[in-house]
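A single protein chain has been removed from this complex, and every other one stays in its place.
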Amino acid sequence: MNYLSIRDLTVRLSNGLPLLRKVSLDVEAGEVRALVGESGAGKSMIGKAVLGILPRAARLTGGAILLDGENLETLSPKERRQRIGAKVALIPQDPLTALNPSRRVGPQITDRLVDILDWKRDEAEARALELLNEVHIQSPDRVMKSYPHELSGGMRQRILIASAFAAEPKLIIADEPTTALDVTVQKQILKLIREMQERHQTALLFVTHDLGVVSKISQSLTVLYAGKVIEETSVRSFFAGPKHPYSRALLAATPKYTDPDGSLMPVPDSVISAVEREVAAFDEQLNG
Amino acid sequence: MPIVRALLTRLATTIVTLLGAAVIVFFVIRIVPGNPIAMMLPPGATEADIARLKTLYGLDKSIPEQFWIWITNVLQGDFGTSITTRQPVYDLVIGRLPATLELSVMALMIAVLLGGTAALTATLYRGTRVEGGIDVAGGMALSLPDFLWGLALILLFGVLWPLFHISGRVSPSLGFDFHSNFFLFEALIRLRFDVVLDLLGHMLMPALALALPLAAIILQLLKQSLKECMHDDYITLARTKGYSETSIITRDALPNAILPTLTLIGVQFTFLIGGTVIIERLFSYEGLGNMAIDAVINRDLPLIQGIVLVFALLFTLVNLLVDMTYAALNPRLRHA
Partner (left out) sequence: MRDARGQIRRLPGLRLWLSGTWLLLLVLAAVFAPMISPHDPLEQDLFAARLPPFWEQGADPSYLLGTDSLGRDLLSRMLYGARLALTVALIAGTLTCLVGATLGLIAGFYRGWADLVISRLVDIWMAFPPVLFAILLIAVLGTGLTSIIIAIVVIDWTRFSRVVRAEAMSQGAMDYVASAQVAGRTRLGTAITEILPNVLPTIVALLTLEMGIAVIVEAILSFVNLSISTDEPTWGGMIAEGRTSIYQAWWVLVFPLFALFLTVLSFSQLGEGLKEHFDPVLR
């Protein structure tokens, strides 16, 4: 059963420019799907549409988002908010700005539980300590009482990960969670996310532009270009040989440490033009 | 310890400022053309009488000498004697200071309430006509000084719809015996709510006149600050947790937005206190400012010096308080 089902989602800016072009995407319960594409391809936009945090200038103009079989757009804003708060969580990109600098860390983990889901404060705090242990943070008591600026970037990301799993969500959207981190920390965090996902059996939509990360964490992936789904397949078959020329070029462009000189190839212009033509043709269908 | 060093430097500059203010006032009013002594004497007074009074008030000595005497006395708590009322300046000032303090603090509270609520509302409805309307109202409040607001309020609520008092501090018909000069505070403590209501009825109009320009500034600053905060990542994260826009603005954005606004509010509060001079006159409110005007008109030198010194002290105290509050509230500075 698909926990998340996105059907023909179209998001446009207020001047009409399409950001997402009839995107369809499914995530099964407990599945890890990677959402891949270059910067600006619209991968973050999909996550934002689901979470209900699209930028003010963007609007959902077509399609549906079904969460656990329920169409989110049929809900009132308040219901939608609460549904997402209870069932979905976000692991944000930049740990240095995603925590409120004026509040201690502890309440930022427990707030969702206490305020939105009506947990008792002591239960919520116990849960927070439990989670901090899961993400391998030493002296969780001290950390709970700390302010974000007292902690390192890697530590903050762990806290954000712990916070995401707090309400035992069925779906987590990770928006390039390792991009803003140092390379050495990236590996640890990736490993941690995989560990947490396996333990909690949460569905994970992992947004990234890094194909190396995709192979380490996901079972399936969706490739996006200019807001349009280009290819959707399992990770195994993708790395064995993708079908779409753009995907192939993308794979070829990934640096491999086994062949450093031979692999810094940008996506060739011919491939770009071809996929752009594809998108333009699609748009004509969309608007015509 | 860096905090102690910073505090000592602040203290030093404060003292320099106060001294500077005292010097300026002292010397400026001694260039006064009018002879204060002459105003007090009955016609037919002799040269000897004038000379005697001059000596009594130390006006026969050189100006720097007079200053030295005055400063040393002040540091011992002796502010001199008022020429017009023959009472100690200290008593007169202490007598009127509570009234001005109560009025200023009330005005501050009104300003924060009005300005803060308006800023929060404008942020909640940002991009809509509501925000536009609030901006216009704020712009108007900003361009008009307390003096004009005072007059407008007198017309509106004193004459047109007489809901509030436009003169004095308390209705004499109440016949209430105050032990201190903090009328409002005392009435509250003694649980005399009828007196409290009467006092508020007298204070509301002058306090509102003082508050409106400050409220407009708070509105502008806080709104700007809030709007910037609303773009931050932790706000977006809070939305995904299920919080409503209102609680996000008040719970997450506000604590971050308040800090930069605080220091400017402190400076503006000193302007508000300065405004009590004319507002008290306008509403015949028996405070320090009102007494100051008479002191100047009557060339009562010791009284003028005393009042100006007290105002200067008050201003520097407010600035100090604001800086301390800022340091206390900013988590980053606390651990620095």
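Per-chain numbering from 1; labels A and B assigned in written order.
What we mean here is this: contacts are C-beta pairs under 8 Å (C-beta built on N, C-alpha and C of every residue); 3 or more make two chains touch, one makes a residue touch a chain.
Being a predicted model, the structure only gives us computed values, none of them experimental.
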Which of these touches the unseen chain: B:R5, B:R129 or B:H179? B:R129
Which one, B:V170, B:V277, B:L303 or B:V322, makes contact with the chain that was left out? B:V277
Have a look at B:G158, B:G201 or B:P255 and name the one touching the chain we're not showing. B:G158
Hidden-chain contact residue, picked from the options B:I24, B:I63, B:L197 or B:L321: B:I24
Touching the hidden chain in the full complex, which residues of subunit B are there? Just list them. 13, 16-18, 20-21, 24-25, 28-29, 31-34, 127-129, 131-132, 135-136, 139-140, 142-145, 147-148, 151-152, 154-155, 158-159, 267, 270-271, 273-278, 281-282, 289, 292-293, 296-297, 299, 304, 307-308, 311-312, 315-316
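Just so we're on the same page, only the chains that are shown with their structure count from here on.
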Subunit A and subunit B: spacing of chain centres that average the CA atoms, whole Å: 53
Spell out the residues on subunit A that touch subunit B in their complex, using ranges where they run on. 51-53, 56, 78, 81-82, 84-86, 88-90, 92-94, 97-103, 111-112, 115-116, 147, 149-150
For subunit B, which residues are in contact with subunit A within the complex? 127, 232-234, 236-244, 247, 252, 255-256, 331-332, 335
